[in-house]
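For reference, the structure I am asking about is given below.
Omission of a single protein chain aside, the complex is shown with its protein chains in their original locations.
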Amino acid sequence: MSLSEEQREQISGLGLPQSIQEALLDGLENEQFTKAQFDEVIGQVKSDYDHAGVEPCEAVGVIAAQSIGEPGTQMTMRTFHYAGVAEINVTLGLPRLIEIVDARKIPSTPTMTIRLEPDYARDRDLAREVAWAIESTSILHLGSIATDLAEMNVLIELNHEALAQRKITDEEVAETLRSETGLAVEMRDGMLVMAPEEPSYRELLQLVEKIKRLSLKGIDGIKRVVIRKEGDEYVLYTEGSALKEVLEFEGVDPARTKTNNINEIGEVLGIEAARNAIINEATDTLREQGLSVDVRHIMLVADIMTCDGEVKQIGRHGVSGEKASVLARAAFEVTVNHILDAAVRGDIDDLRGVTENVIVGQPIQLGTGDVQLVAKRRDEVIQ
Amino acid sequence: MKAEKYTRYERARIVGARALQIFMGAPVYIKTESIDPLEVALEEMRLGVIPITVKRDRRTSR
Partner (left out) sequence: MYKRMKLQGVVSIPPDQLGNPLKESVEIALRNKYEARVDKTLGEIVAVLGADQIGEGHILAGRGEVYYDVVFDAVAFKPEMQEVIEGEVVEIVKFGAFLSVGPFDGLLHVSQITNEYISYDEKNARLVSKDSSRYLAEGDRVRARIIAVSLNEKEPRSSKIGLTMRQTGLGKVEWLEAARKAQEAEVALVEKTSRSAGRDKKAQKAPETVTDSAGQALAEAKSAPADPEPAKASDSVEGIGEAE
């Protein structure tokens, strides 16, 4: 028996979120039930949903702060964890959590998780090709560099195996060197020879350093790419992050590729993506430490951080520092400065927030303090 | 009279305010043996006869 149109309408009329509605429909489809049973199921779901909701006037911010703060005390102070693969280390634990709520422009260890399109993900060689294309390639990956002090030359010996692996030819290398340094590059016995403008020892060494730093191929910010097999697909992990560039690569699945740089996500994919990134990163960091925090607390933090359309930190330069109330800001940090500035500008404090009202000793707008009572007329009371 | 749905904060305020009124000499709307204003107020709440309600549209108007 499938659901009648009337019953579907009844479900959509309950005011439940989309996901619960869909789960209800899925569960009821093709099941045998009577009208009474249907009503009971629906009633139970609705009442459970309402029960799980937060009552108006609840101090959700304080509860969220405590719910995240208490597990935070159990986190290790300094953790560097190798994200499954050797060599790539990622900041985790408390430092990472602090990094997230501080909305740092660049995390201390930026890293990306790149997932590939199905064709590439199954094939080890194709995956490796993508990895080499993305990884920033310097001259040291391709061969060795030496100096000839007699001739005042820089000699670059290229390893042709490495060249073939990274799909780059010696001509391409020579061309890049030429355009980047502005110097002539000669091919001599399979070696690239370059000379500085002035034949001095200092100039020569500087040229060597410059060549070493040049990125010949790949994306500049990505220092290392590691391939790891997860289930039946190959996944790339990177050291360094460049979301916008990586997403454009052939074979990269843009929908499943992510970075731990929240600001970058905000810039490339928008504020909603940044909000989700905050939620995911914070939850993952906590879970990795064996702590479970209800996602709604983290969602609240993420909402507050992103509700202006840009990622704001929870702190002096963000949420706390931008409060409308002078007293609330003064209570947070540098009290005298805030009060002095406010006095100079002639600011007015409307005393709408919690902190201000605590300071002046009034009931706060929370819980029972946020209820406004009205007397009913006598004729309304007695029938 | 149908009892309205109140949040726990609203219930607390209503019963509290009503108990204070009764304590200060307001007429009681139920028959009761009790002389404790809070008990009387709770009983009135159960029966839905408290002459107090909640104003909720404040946030939009402010």
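Read from first to last, the chains carry the letters A and B; within each, the first residue is number 1.
Just so we're on the same page, a residue touches a chain if its C-beta (ideal position, glycine included) is under 8 Å from a C-beta of that chain, and two chains touch if they have at least 3 such contacts.
All values derive from a computational prediction rather than experimental measurement.
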From the list A:27, A:43 or A:363, which touches the chain that is not on show? A:363
Could you list which residues of subunit A touch the chain missing from the display? 363, 368-369, 372-375, 377-378
Even though one chain is not shown, subunit B touches it at residues 13, 17, 20-27, 51-52, 55
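Everything that follows uses one rule, which is that only the chains that are shown with their structure count from here on.
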Just how far, in Å, is the C-alpha centre of subunit B from the one of subunit A? 49
Can you check the complex and tell me which residues of subunit B touch subunit A? 1, 7-10, 12-14, 16-17, 29, 49-56, 58
In the complex with subunit B, residue positions of subunit A that touch it: 55-57, 367-368, 370-378, 380-383
